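Here is the structure we will look at.
The complex appears here without one of its protein chains, the remainder shown in place.
Let's look at subunit A:
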């Protein structure tokens, strides 16, 4: 790779705080930038100030704040701004977190700029001057290495792909406003309404290091699942059955059509391990399964399986984790 800047789209909450995977993206960006500057891109009307200490610690050279006279939540408007920035900075790589919104932005940019795109990467390397993305496919059962053969590369990176680390030397990132030329295409879609989901007090499901999941076996009682999640400082997820039954919100659904997770630790309680669910969690670091049915398919992929009643096993585990933690 030539020493062109790397751009990182800075995913953030409405209050201006960066979402946790952004630090991982910036760390990865520095690794592949090999000394070239890493630039952040800020889309939306939120105040950038709360993010600046993290960006400084990550060694970010500059933050480009997209300013548009159109709704900044529309992926087309974000793509308008990023397209301009790719041209203006000569950047060869844009990293985005792997969210549905990012994939919309990447798809638009790929068509507009001719860039190659890899989604859901779990690693990125430079080999013989070429960018190579690592990706787990087919429901977590295969690993691939994929070179991007175009001058500009767009990569969406899964949460927990790399451990975040601060830069050796902090920076004082300059914040630069970028007036976006909003395309006629962008103006045809209208955002009628947008409601931010309230924060749960637990980590975000998509980026949590620990996820505890309840399935059919909970019979609608998620309290042991929540208890263990809280003891482990993790997020709560659910299977399709549990969300369809209305036991928990649809946004908790893990699977190929729900949230895809790859935490360091996944605990499935009363989860059978249907193929749709496995597609959303099989790339997890360590898999623990608790199920009364010894024939549940999830045991085939579990590092630690317990054939037992989740209503006794989970509270006992939560209590023991708290006891061991208190001991230090």
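Heads up, the rule we're going with is that contacts are C-beta pairs under 8 Å (C-beta built on N, C-alpha and C of every residue); 3 or more make two chains touch, one makes a residue touch a chain; residues count from 1.
Note that in this section contacts and distances are computed from a predicted model.
Colleague: According to its UniProt entry, is the unseen chain "NADH-quinone oxidoreductase subunit J", "Electron transfer flavoprotein subunit beta", "Carbohydrate ABC transporter permease" or "Extracellular solute-binding protein"?
Modeller: Of the names offered in "NADH-quinone oxidoreductase subunit J", "Electron transfer flavoprotein subunit beta", "Carbohydrate ABC transporter permease" or "Extracellular solute-binding protein", the absent chain's UniProt record gives "Electron transfer flavoprotein subunit beta".
Colleague: Tell me which residue among A:49, A:169, A:192 or A:326 touches the hidden chain in the full complex.
Modeller: Residue touching the absent chain, from the options given: A:192.
Colleague: For the chain not shown, which residue from A:6, A:68 or A:117 touches it across the whole complex?
Modeller: A:117
Colleague: Would you indicate which residue among A:4, A:31, A:84 or A:150 is in contact with the undisplayed chain?
Modeller: Once the missing chain is taken into account, the touching residue is A:150.
Colleague: Looking at A:82, A:208 or A:265, which residue reaches the missing chain?
Modeller: In the full complex, the listed residue that touches the missing chain is A:265.
Colleague: Mind listing the subunit A residues that contact the chain we can't see here?
Modeller: Here the touching residues of subunit A are 13, 73, 75, 99-101, 103-104, 106-108, 110-112, 114-120, 132-133, 136-150, 185, 188-197, 204, 206, 210, 232, 250-251, 256-257, 259, 264-265, 275-276, 279, 286-288, 290, 294, 299, 301-309, 312-321, 324-325.
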